[in-house]
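What follows is a single structure, written as structure tokens, with notes after it.
Removed: one protein chain of the complex. Kept in place: all other protein chains.
Then we have chain A:
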Amino acid sequence: MKEAAIAQTENERLNAKLEQANRQLLQSEKLAAIGQLAAGVAHEINNPVGYIYSNLQSLEGYLNDIFRLTDAVDSARSLEDLQLIKKNIDYDYLRSDLKDLLAESREGIDRVKTIISAMKDFSHIEDEEFKPADLHRGIETTLNVVNNELKYKAEIIRDFGDLPEIDCIISQINQVIMNLLVNAAHAIEEFGKITIRTRHEGEQAIIEIEDNGKGISPENLNRIFEPFYTTKPIGKGTGLGLSLSFNIVEKHKGRIEALSTPGHGTCFRITLPVNQPEQGNDG
């Protein structure tokens, strides 16, 4: 009896260790993926920062011109002098362009804010519990993070159905969606289409990510969920993306399947239960 008890605790200890190793692997794959996206995200941020910075310098010039006019209110000898300054500084242009300058800069700041908060949502380490979450919001967050990888490769088509909140670890589902989106973009050679479809069927939520890229040959299709299996060149892929996606979906008691026609494209379908059968107990 005693021996059995010892074996039992030993078993539990090993299980806990395995669970921890799995979590670390998941986290490092996530960080590796973000690392690969970093150049793209920098590009996304440098664009708005570029024009905001330049706009601020133009704004300084505009303000100097306007101060020249307001300062002249005290020193000018006649109204004509003031009117001459007003004409010289092209006041009407300043007035109308100031509005655009501020609106465009604000738009830029909003974009940087969106990207930063998406990155933050995305890289969350702590929340490991199942919670009701809005999948559409998760998809939008993920799209913001990978936007730079996608926008030069494909048009994104959202075909969203009505979805209730789903019991899931949203940061992990986001990671799966990111993997599928980046893979879809890599499969497209010139410029294509990526369709994201969601629907609610009975007790299940379905997400489909379909591209019209080069497709996966049948012999590769059987192996895509194997760890370290990749057809991408060295340095481009870890070979872990889909295998971890598979583990994540499995942990959610869901399914992930791929349908592909070489030359026509690939469709990944994730099926997730709306409610987890026994919450918090995924042993």
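Everything that follows uses one rule, which is that a residue touches a chain if its C-beta (ideal position, glycine included) is under 8 Å from a C-beta of that chain, and two chains touch if they have at least 3 such contacts; residues count from 1.
By our rule, contacts and distances are computed from a predicted model.
Set against the options "Response regulator receiver domain-containing protein", "Glutamyl-tRNA(Gln) amidotransferase subunit A", "RNA polymerase sigma-70 factor (ECF subfamily)" or "Iron ABC transporter permease", the UniProt name belonging to the omitted chain is "Response regulator receiver domain-containing protein". Taking the complete complex into account, A:Asn46 is the one of A:Asn15, A:Ser28 or A:Asn46 that touches the chain left out. Checked against the full complex, the one of A:Leu26, A:Leu101, A:Val145 or A:Ile256 touching the unshown chain is A:Leu101.
Residues of chain A that touch the chain left out of view are 39, 42-43, 46-55, 57-58, 61, 97, 100-101, 104, 107-108, 151-152, 191.
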